[in-house]
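All protein chains but one are shown in place.
Labels for the chains are A, B and C, by order of writing; each one numbers its residues from 1.
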Amino acid sequence: MIRAGIMGASGYTGGELMRLLEVHPQAEVVCATSRRLDGKQVSQTHPHLKGFTDLKFRNLDAGDVAGQCDVVFTAVPHGSAMDIVPDLLDTGTKVIDLSADYRLASSVFEQAYGLRHKAPRDAVFGLVELHPEVCDALLVANPGCYPTGATLAAAPMAAAGLIERVIFDSKSGISGAGVEPSPVSHYPNMAENIQAYKLTTHRHGAEMRQELERFDSTIKVSFTPHVIPSVRGILTTAHMFLKTGAEAAQVAGIYRQFYAGKPFVRLLGGIPMLGPVRGSNFCDIGFEMDADGQRLVVVSAIDNLVKGAAGQAVQNMNLMFGLDETSGLWNPAIFP
Amino acid sequence: MIRAGIMGASGYTGGELMRLLEVHPQAEVVCATSRRLDGKQVSQTHPHLKGFTDLKFRNLDAGDVAGQCDVVFTAVPHGSAMDIVPDLLDTGTKVIDLSADYRLASSVFEQAYGLRHKAPRDAVFGLVELHPEVCDALLVANPGCYPTGATLAAAPMAAAGLIERVIFDSKSGISGAGVEPSPVSHYPNMAENIQAYKLTTHRHGAEMRQELERFDSTIKVSFTPHVIPSVRGILTTAHMFLKTGAEAAQVAGIYRQFYAGKPFVRLLGGIPMLGPVRGSNFCDIGFEMDADGQRLVVVSAIDNLVKGAAGQAVQNMNLMFGLDETSGLWNPAIFP
Amino acid sequence: MIRAGIMGASGYTGGELMRLLEVHPQAEVVCATSRRLDGKQVSQTHPHLKGFTDLKFRNLDAGDVAGQCDVVFTAVPHGSAMDIVPDLLDTGTKVIDLSADYRLASSVFEQAYGLRHKAPRDAVFGLVELHPEVCDALLVANPGCYPTGATLAAAPMAAAGLIERVIFDSKSGISGAGVEPSPVSHYPNMAENIQAYKLTTHRHGAEMRQELERFDSTIKVSFTPHVIPSVRGILTTAHMFLKTGAEAAQVAGIYRQFYAGKPFVRLLGGIPMLGPVRGSNFCDIGFEMDADGQRLVVVSAIDNLVKGAAGQAVQNMNLMFGLDETSGLWNPAIFP
Partner (left out) sequence: MIRAGIMGASGYTGGELMRLLEVHPQAEVVCATSRRLDGKQVSQTHPHLKGFTDLKFRNLDAGDVAGQCDVVFTAVPHGSAMDIVPDLLDTGTKVIDLSADYRLASSVFEQAYGLRHKAPRDAVFGLVELHPEVCDALLVANPGCYPTGATLAAAPMAAAGLIERVIFDSKSGISGAGVEPSPVSHYPNMAENIQAYKLTTHRHGAEMRQELERFDSTIKVSFTPHVIPSVRGILTTAHMFLKTGAEAAQVAGIYRQFYAGKPFVRLLGGIPMLGPVRGSNFCDIGFEMDADGQRLVVVSAIDNLVKGAAGQAVQNMNLMFGLDETSGLWNPAIFP
C-alpha cells in the first residue's frame, strides 16, 4: 500500500483526496495536516467520511510528514507550497503539489502571482494526457482547475497548428472558491445568478498559454472565468478562430487520434454537460463547427474537484507509482 | 409624504424596506443608518437600488434620526432595539421595531432570549390581520418571519377552539439567516440540501404560542424550523390534530370568514407555493383534511422578507398613518 | 386608460405582461387569449395574479381582439404572428409583436427561420435605446431576449467604429425556454448544470448582426448561448477585439455619452449580476479592459422576461402612446 500524506487537508481538495484515497485499492491516507484543526476528527469537517476514517488532523511540518509517507499531496495556498515542497523532496518522498507554485516557469509565476519564488524546483506539469513524463517525476505540479478543462478542449487543434485565436469562456461551480464562506459564495448572492470576474486578468490564463504554446507558439489565448450556481463542475466554451477552414469530420478525427488510449477523455457526439462528469475523473468534450468552417466552438466539462484537482492528483500518483492510471478512479459520475 | 428613517439599514430587511419605500406613493426614506458603512452609498450595498436613491448610510443615534422622521423602522439585532426604541418614542416619533425586543411580554422575552429586558414599553404585535389596534399604536413590534406564516395558518382554527395540538414544520429561504456569509449560507453547504435546526428550541415558538393562546389557552404548539435552498420564502406545514372531527367544507368556511376583508391573505383551493408570493406581501393558505376528519394539514406561504418582515412593517406604517393598508404594497409576486 | 389585449397570454411572456399591466397607472388588460385555456381563469395559470385580475382566457381571433383594444401584444410563436398582425394593423390598432416575425428583413428572417414570410409589414425594431422612432410606430417588433442584452453591451463601441470582432457568450435563465416542461427544463437535468446549445447557429445572432452592422458594416459577430440553473436573467459576456487600442477611461466615456438620458441602462463601476436586475426593466453594464488595450470584455445583465420581453414591450407601449418611458416600470429589482 502506498502511504499518502495530505498537507492542508481541511479544504475541499483535501476532503476530495481523502474521499478517493480511503477507498483506493493500493493507497491509504496515513496523515492529514491542518494547523487550525489540529486534534479534530477529520470526519467532523468532512462529514461524508464518517465511517471511513478515524484520522485526526495534526499540525505537522514537512519533515514529520515525509517520514511516514511514500507520497505527499500539498493542498496549501499558492505561495505556501514553496515553503514545504523542497523539504519534502529532500527526504526522497514524492510530491504532488496542488498549489500553483510549481506549474509555471518561475519568471512567469512571479509575474502572474506577484510573488517572488523562493525555491524553484524541476516539476512536471501534471496534465496527464499531455505529459506522459509524469511517470518518472518526483515532483508533479497538479494543474489548475480551469487550465485542465480549457487546455484539454484546445490541445488537439493547437497540436494540429490550426488555431489562430481561442477565447476560453469558463463557467465554474462555486466549490472552486473554497470552503470558507465569503460574499461570492453566500447563497443569496450566488443562487439565481452567474458571476463573471477577472474578465481579462485571471492567473490561470498563464497555464493555458504555457501548455498551448508548447504546440504552437503563435496561438492567441484569452480567458474569462465565471462562477455559476452549481457546487461542482467547470464547463468551458472554447471559441476558436482557425487559420484555415476545417470540416467537422476532420476535426472529429483530430480529437479521436489525439486522445486515443486516454481513458479519462470522452469524446461525445453532442455537447457536454456537468452532470455526467460529477464526482468522476472524466473530461467530456464535444464541438460544433460554423457553417463556413472558420469558427469552431469546443465545449469541455469536468468536475473541478476531481479531474480539476484531487482526481487528477490521484491519476498522477497512480502513474508515478507504476499503477494502472485508472486505479481507484474508475467510477461513473453521480447522475442525475 | 411620510418621512421615514431606517436604523440598521445595511441588512436584507433594511434593503427591502428601501425597495418598498422608495416607490411608495406616500412615503420617502430620509435617513438610513449603519455604523459599519457610515458614508457609503446605499446603492453600493443594495445594488438593486441604483437609480432609486442617492442616500448614504450614516452613523446616527436615535435622537438625530427621530428629529428628521415621522416614523422610524428599527432593523437592528434583538437586544439592541431596546437601547434605542425608548429614545425614539420619547421624541414623539412612531416606531416600527423589526427586532424581537417588543414582541413578547418581558418575562417571556427574557426566558426565550436569555437577556434582561432593559426598557419594556407598550407595543402592539404587528400581525395586522389579528391586531387591528395597530391603527392607534405608537410602537409596533413587527412579528418574526416564522410566526407570521405559522400563526396565520392556524389562527382561524384556534379562534374556533378546534385545535388540540399543532406542529409547525417550517421551511425557510436562506435569506432569513441574514446578509453575513456563514457556513449555513455557504453555497456548497446549502445547495442540494435542507437543514433542520433548533428542532425543539427555536425562539419564534414563543410568538406563535402567545398569539394562538389568545384564542385558546389549551392549545399545544410545537415548532421545528428548516432552511431550504431558496433565497426567499417560508412554507409552513401546520399539522393540526383536532378536538372534534371537522369536514373540509366547514374548515373552508372558517377560514373564509376569519380572513374576510383582509387583502393580503389569499385562500387557495390548492396547496400554496413560494413562487406566487415571491417579492409580494401576500400570505397564501391552503389545506387538506384527513379522511377521518381528525387531522388537518394547513400550508401557508409567505415571502420572509416581505410579509415576514419589511412588507408587513410597511403595512403597519400604512395603518398607523391612516393610509390604505395596501398602499405601496399592491404588486403581484415575481413569478416564475 | 390604454386598453391592452394580449394574444397568446398563457406563457411566461403573457404572464409577465399582465403582471406589469395590471398595476400600470395608465393601462389595463381587457383581453387575454389562449386557445388551449379558453374559459379558464387567468389566475389559475398565473397564480401570482390572484387578486389582481378576474379575467378569463378566451379563444378570440384578431378581429375580435382589435375591436376592444388600443394596443395588442402578440406573444405567439414565431411563424404565427404573421397570421394575425396584418389583421390587427388593418383595424388601426397598434401592435407590439413579441415573436420574431417582424424583427428582421424578410429575406434574413426566411433564411434564419427556414420559413417563408407570408405578410411582411413595416415595423420598428423595438430596442428603445437605439430606436427613438418607436414613438411614431404602429407596429413594433419587440427584440429577442439575447439580442437585447448583447446589442446594448456592444452598441456604443460599434457606434464608435472600434470593434473588429465581438463574441457574445450568453448565459440565460431557463424561463427563456418557456412554460412547457421539457428535458432541458427538467430540474434534475438543469440543476447543478449549465447547458451550451446551438454553439454557432442560434437564430438570435441575426438580430445582433442587423443592429450592430447599422453602426459598422465591417463588424464580425459570433454568438453562443447557454442556459444556466437560474429561473430568470441573461448575462452576456461580450469579448471584443478592437481595431485600435483603447483605454478604460475612454471606453467609460463612450458608454456614458451613448446612454445619457436612457433611464433603463445603468453603467456600473463593477461587473453586473443577475440579482440586481431580477424582476426589473434595467440593463446593467460593466467592463474590464485587457492590459494592452486591445481586448475589451463587456458584461451586460437583464431579466430576460422583463427587459428581454414584457418590460421592453411595455416600454415600447409607453412611448407609442406618448407616456413617460418609465411608466409602470419604475421598480427596483427583487434582490436578493
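Convention: a contact is a pair of C-beta atoms (placed from the backbone, for glycine too) under 8 Å apart; a residue touches a chain by one contact, two chains touch by 3 or more.
Fair warning: this is a prediction, and the values are worked out from it, not measured in the lab.
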Full-complex contact with the absent chain, from B:Gln26, B:Gln68, B:Thr91 or B:Gln195: B:Gln195
Contact with the hidden chain (one of A:Val76, A:Ala155, A:Ala191 or A:Val227): A:Ala191
Contacting the left-out chain in the complete assembly, out of A:Gly51, A:Gly114 or A:Gly322: A:Gly51
Which of C:Gly39, C:Pro183 or C:Gly269 contacts the chain that the document leaves out: C:Pro183
Missing-partner contacts on subunit A, residue numbers: 12, 15, 19, 22-23, 46-52, 175, 191-192, 231-232, 263, 266, 268, 273, 275-280, 282, 330-336
Residues belonging to subunit B that touch the chain removed from view: 165, 167, 169, 171, 173, 188-189, 191-201, 222, 224, 226, 228-233, 235, 237, 239, 271, 273-275, 278, 287-291, 295, 297, 299, 336
Chain not shown, touching residues in subunit C: 12, 174-175, 179, 181-183, 185-188, 190-192, 229-231
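Rule of thumb we're sticking to: only the chains that are shown with their structure count from here on.
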Chain whose averaged C-alpha position falls nearest the assembly-wide average: C
Interface sides of subunit A and subunit C: same vs different residues, half threshold: same
Whole-Å gap between the CA centroids of subunit A and subunit B: 46
Overlap residues in subunit C, where contacts from two or more other chains coincide: 191-192, 231-232, 273, 275, 278, 336
